[in-house]
Each structure stands twice: as structure tokens, then as C-alpha cells.
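The complex appears here minus one protein chain, its other protein chains still in place.
For clarity, chains are labelled A and B in written order, and residue numbers in each chain start from 1.
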Amino acid sequence: MPNEIKTKDDSPVVKERKTDEAVEAGLARLTPERIKNTINQVLQKETGPRFKAYVETCMHCGLCAEACLYFLSNDRDPAFSPAGKVKQTIWEMLEKKGEVSIDFLRRAVHIAQTQCNVCKRCSMYCPFGIDIAYLMLLVRRICHKLEITPLYIQDTVNSHSATMNQMWVKEDEWIDTLQWQEEDAREEFENLRIPLDKEGADVMYSVIAPEPKFQAGLLYQAATIMHAAGINWTMPSSPGWDNSNMAMFTGDNEISGRIARTFYETAARLKVKRIVMGECGHAFRSTYDVGNRWIGWAMPPFEVVHALEFYHELLTSGRIKIAQKFKKTVTLHDPCNVSRGRGLHDMAREVTNMLCESFIEMTPNREHNFCCGAGGGVINCGPPYKGERMVNNRVKAEQLKATGAEVLIAPCHNCHSGLEDIVHHYDLNMEVKFLGDIIYETMEKKIYKPGE
Amino acid sequence: MKPWKRKSINRESKMKQKVIFMGFILFIFTAVYAFSNTELERLDNSVFEKPQRPSAVFEHDDHNEMAEIDDCAVCHHVYEGKELVEDESSEDSLCSDCHSLKPDQENSISLSVAYHKQCRDCHFEENKGPVLCGECHIKE
Partner (left out) sequence: MNAFIDFIMGPMVWIAFLIFILGLILKIVLIIKDVNARESYIYSYMTLKHSLRSIFAWLIPFFPQSTRQSPVFYSISYIFHLLLFIVPIFLTSHIVLVNEAFQVSWIALDDGLADILTVMVVLALVFFTIRRVMVPEVKYLTSTKDYILILIVALPFITGFLAYHQFFLYRPMVIAHVISGEIMLILIPFSRFSHMIVAPLTRAYMGSEFGNVRHAKDW
């Protein structure tokens, strides 16, 4: 590493640039006692035998390195290997019993928040199944408690805390947006509705806040698909409509739990049979795997169905018919949170093949996919880190390029944005699409009636 | 002839042994070479089907002189069932007459265990003499 300096005890500390104003402001507030107490509190009181086993069993064999896109994209720089990141954070915290420096913390927050997508690929490459993502989330937890979380992602958490959605969308704006989309969609389907707060509906459809904020067209598309498929559906008008959860990625577990609780309570209030969510990976992780645990449910209290699975159901049951298959060559990015996170990868292929004429696999794929490099809250740390995010996922660009496909399907919001950045940065000349985009484009715009 | 005496005895071996032992430490490889040319008095191990180790070095008379053993029956015991028969000795029979290669109904102590017990146990009790594999099974 070119900009490496050695501290007295010879452990390498990379000279960190001061990238993030919130991190700097936070660091300026810290005292040695607070650092020490916080680290020890989290590492001793908030962990258990699992943490101990991970730290005490790791044989330092480096096999996990092969798994990590950061390591591979940075010419196999060991500082980016999974266990290497643990060494630079957790090991040193343990060794120094929490008495670490400001420089160390600046580096630690940088590593944990922006150099790991908590994608858990490495757990499939470590022979012991050590959960590095969990260890990185612990570092984030410490950084959260020290109030040195990067600015942009902290802002989304603040928004969650105040509004229960990620993008400071006000309640009337939310309802307005839905009504506006409903109005527009009625030009295609005369009787189309976006039913708000309909008690007892079969499906509560939920989305992430960026949809009403920047991508209202996606709400439009979803409404047409629901309408065409003849689904008895509804959307909540109150907070709880946003299923995203950035607090989950900053270690702010308390707010993360509040978000998940509000979400399920909204579904309970509407007495819906199940929850269908838009094409988002991390939101699925929050509502299917993480948020439920924090509020005491082993598995989610509602059936949570990712869009991918829902589309599969609509297509195989014939509720949606494809008028003409999509012509361009497509490739498919497996979002970690629904492939490695839920095993929907085979379904994703079936859906893609039902929609598209020519599908080209990228390798590695399925559970072994590389993350888009945006996930785990990395893209949400915002513009200060964008440049390195592009460098850090060169392997994805190479992988995409090798397919030669014209269209890249990314059934996850984070992936979609992250991959769009990659495609531009590396001049890949690919169109990035959601599955919903393609369904909307190819489906018969005829309303499903049972028996027809 | 007694079984442990079947091989010829090199009378100078005692002196030589000392020289060789020094040579061992100083010139390992030459020593190994020298050793391979030396004949030590060894037990006859021909009853063993596939001996894993060189047969044990045992210089009967020197041993008994040094250990001050006069009574043959100390080693050449006679058992009837589990009972040791006092005042009888068995120096005219082979160990393998009673101890077979595997423990059986008649005798629960196999031949190799018998040798090991006979020699090692005593060496431990007396706190003298060889007790480790290679101290008896010296490389040829």
C-alpha cells in the first residue's frame, strides 16, 4: 500500500483522508474514555458466544479473500480481504481493549461502512463459515454509538426516525404521488385504482421511499401489473408504507426495530393476507430476516413476498400473459439479498426466460454472485465515496462486460443504482432494467378474469 | 543352543560400541554406515512374521553380570494358569513355546508384550537399563 504509515507498535495504519464531514465532526467530539467504554460495552455486552467463536476460531488462513469483490477489484490488496478488514477493526479493538486512536476509528468506520457490502459471500468461502458481515456490522454498531456514522447514510436514518421513511417524504406528498400515478394510469386502464388502506385486501404492496421521491413511474408500473393481474391489493396511506431500513446498516438497531415494527403493524392494521414488496433487496432483508428478529419474531409475522416471487406467481398462474417476448439480449444480476438471502435465484431465471428471448448468464451467479458494490448501505454513504465505490467493484464491470448483453436486469433498487453507476463509469453501454420494466413492456394489457 | 545365542558374538563389541556412540554424535552419517557393518548380539526374531523393528540387542551374559542375576527363573519363569510356579525355571524352552504372536486362550500375553513387559517393566522398577524402543531395537 503506497500511503501506509507505521505506528509505534508496528501495526499498519493507512493514512486516512478526511472524507466525510459527519465522521470528522463526530471524531472531534470523542474522548478516550468514551471510545474505550463504548467499544468494550458493545464487544462484551452486545455479543455472545458466536462472536467469541468467530474471533477465537479464525485460523488466519486467508481463504475468505477469494470471495470478496473489494479484494479482487483492488488487485488482491490484502487490506480489502474479509479477514483483513476484521484485523484492521475488531482484532485491534480487542487487542487494545478498546483503547484505540481517532485515526484508527476514522479508518474503521471507512472500512466497515464503505468497504464491505455485508453481502455474506465470504461466509461461503470460509471453511468455518465465519460471519464477517456480522463482524463488520458490529463495527458499524460501535461507530453508531460513537456517532461517527457517515453523513449521507446517517441522514437517511434520521429521516426514518422522524418520518418512518427514508427520504423525508411527507404524508401528504406520499398520498399525492399515489393519486397522481393512479390518474395517469387510468389512461391505460379505465378503472385502475391504487386502493389506499383497504382492509382485508389479499396483498399489501409496499415500496421504498425513493420510488415516490424520484421514480414515481415504478408505482405506475406496479399499479398496472396489479390491475391487469386482477389482484385484490392495497397500499397504506400512513407511515409504514416504506419497507426500506437504513438503520439496519448503520448499527442503529433501535431505529431499525422501530421501522420493522411500524411496517408489520401497518399490515396488521389493514388485516391483509400477505405483503408483497417491490424489487428491493435490502428491504427484503429487513422485513424477512433482520427487522423481525429485533422485535422478537423468529420469522416475519406476515408472509413477505419479494416482487420476483410475485411475478413468478403471476406469470405461471397465467394472471399476466406476455404478448411478445423482450427482444434484446439480457443478462441477470442476482441481488445478494434475494439470492444468497432467500434462494430466489432459480425463480429469477424462470421469470427472465418467460419474459425474454435471449438470456445470457453472467458468472459467477446464483448464491455465488458478486454484490453490485452498492449494497449494505455502501451507496447510501453518498457522493464522498462514489469514486472509490467504482474502483472497488471492477470485478462486476468485468463480469458484466463478459456477457456482452444489451440489457442488464437488476431486480433490486440498490443493485439497480449501483450497477447504473458501474455501467457509466466503465462505459459498458448497457441498459439497466427492473423486471417490472420488462413485464410492463411485454405484457398483454388485458385484465385477468378467472377462467378465461 | 539358547535362542538368544544363535548369532555369533563379536567380542570387541563393547569397546566398539563406545566408539561408535561417540561417532554417532560427531558424524551421524558415517556412524550410521559404521553401525551397519557391526554385528551386535541380537535376539532371534524369526518367529515374527513381519517384524517392524530390528530385533532387540541383548547380551545375555553381560546383562546378567551387570544386573547381578544368578537365578535363571527371574526371567525364565514358569506359569501354570495364572499362577507363577516357584522354584521352576524354563530356560530350556523358547519364549514362543508359551507366548504366541497373538494372545490366546492359553496365554493372554502375546510374545512381543511378554518381551516388553519382561524387560521394560524391570528397567523401570530398577530405574536402570533401556526403556525406549530404539534403545533395544537399535538400527542395524
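Going forward, a contact is a pair of C-beta atoms (placed from the backbone, for glycine too) under 8 Å apart; a residue touches a chain by one contact, two chains touch by 3 or more.
Predicted model only: the values in this text are computed from it and were never measured.
Peer 1: Given that one chain is not shown, which residue among A:H368, A:K401 or A:H425 touches it?
Peer 2: Within the whole complex, the residue contacting the unshown chain is A:H368.
Peer 1: Looking at A:D289, A:E350 or A:E398, which makes contact with the chain not pictured?
Peer 2: Of the listed residues, the one touching the omitted chain is A:D289.
Peer 1: I'm checking contacts with the chain that's been left out. Which of A:F128, A:W168, A:F189 or A:Y426 qualifies?
Peer 2: Of the listed residues, the one touching the omitted chain is A:F128.
Peer 1: Hey, which chain A residues sit against the chain that's not shown?
Peer 2: 48-50, 52-54, 56-63, 65-67, 71, 76-79, 81, 83-84, 87, 123-131, 289, 293, 298-299, 339-345, 364, 367-368
Peer 1: So that we can see where the missing chain sits, which residues of chain B does it touch?
Peer 2: 24-25, 28, 32, 50, 52-53, 103, 108, 110, 112-113, 116-117, 120, 123-124, 126-129, 131-135, 138-139
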